[in-house]
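Here is the structure we will look at, set down as structure tokens.
Heads up, one of the protein chains got dropped from this complex, but the rest are sitting where they should.
So, chain A:
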Amino acid sequence: MRITSRLSTSLVNSIKPLKPLGNIRNSKLPRAYSTYPPQAKLNKAIDYGSTTMLCHSTSSALQNPELPPEIRNGTTKRMNLFQSINDALSLALSSDETTMVFGEDVGFGGVFRCSTGLAEQYGSERVFNTPLCEQGIIGFAIGAAAEGMKAVAEIQFADYVYPAFDQLVNEAAKWRYRDGDYGRGLGGLTVRMPCGAVGHGALYHSQSPESLFTHIPGLRVIMPRSPIQAKGLLLSAIQSPDPCIFMEPKALYRAAVEQVPIDAYTLPLSVAEIVKPGKDLTLISYGHPMYTCSAALEAAERELGISVELIDLRTVYPWDKETVLKSVRKTGRCVVVHESMVNAGIGAEVAASIQEDKETFLRMEAPVARVAGWGIHMPLMFEKFNVPDVTRVYDAIKKSIQY
């Protein structure tokens, strides 16, 4: 059922073009995974080394006003996304001995290296492997959280969360509600899962099931786009008094590298981030497509002479409706981008909320556009035509402006 750890690690490695081997350097072997057309102006590889989505310098990382003063006066370290997750887990384990990290293959460091070194440092009683059984893992985590532990459970791929769906929907989400006056909640529960397309993950190593969880009252659903976010949002999720689903875009584990504050800090849940202010159109996304949006936005501003406001939802439920509506009231145009299927996705909720809000509805100058995965499963050879790319986002911006 599971691909081996080496193979899954190679899934995220291959986001960068592989170096050709010496003896086949001049051969014209076709690549076995998605790549980019040589003439493309829009659909070019994301340059993670220069994108404005990441803080490449210490000063840019520390000027974030959401960070507390002591962090802003501190130092940073270059980390990729899996390292920042690892850092957050390590800080959570060291600051509170009720914290436990567990799941399949977590003990040796995890198939994506997120728990590297933690078992050695904090002991195999607190960082450990579980049997291969998702409903068991989440049920176990719920019980531990119900008795006061901070249980950070890992589901190896979001694609494999469904056996635990009953535990998350019927148990975790409803725990506080049904306990009523007794007030026993599952604040200690955090469920981490790698999600999203990765180049060749096909049907069962590519899914982004966030909207299945945003239909469940009681859960907080979070997806970071960068190492700084991942660390701050994960530490918030672990401290949150509510059970949290923390989805990690696996394509970014190694690709996204930035300067991350060394000490522990949190970023607010259910608060969107205005990544770039603008006045003609609001572009909304979260997670990995934020990089696609950034590239499309730059092209659109250059080509169409417009100014686009880019918003990262960060928490997709309960989401920051106020920030989004405020922005859309200002711009009158909105494009929502996500990787998961368009139908009943996050975009549907954003679009519905915009048309439902009288003040915003009256200010709309174009229909809300959604750029998302088609209504299909993730096919191996066709991934690049399914995941929203720069061209599709650019086109949606253009159509909205020209409406």
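Quick note on the criterion: contacts are C-beta pairs under 8 Å (C-beta built on N, C-alpha and C of every residue); 3 or more make two chains touch, one makes a residue touch a chain; residues count from 1.
Simple rule for what comes next: contacts and distances are computed from a predicted model.
Missing from the rendering is one chain, named in UniProt as "2-oxoisovalerate dehydrogenase subunit alpha" (options: "Exoribonuclease phosphorolytic domain-containing protein", "Mitochondrial ribonuclease P catalytic subunit", "Light-independent protochlorophyllide reductase subunit B" or "2-oxoisovalerate dehydrogenase subunit alpha"). Across the entire complex, the residue among A:74, A:136, A:268 or A:367 in touch with the chain not shown is A:136. Contact with the omitted chain, checked across A:177, A:361 or A:385, is made by A:177. Although one chain is not shown, part of chain A still touches it, namely residues 97-98, 100, 125-126, 128, 130-131, 133, 135-149, 151, 163, 166-167, 170-171, 174-185, 187, 217-218, 220, 241-242, 270, 318, 321-322.
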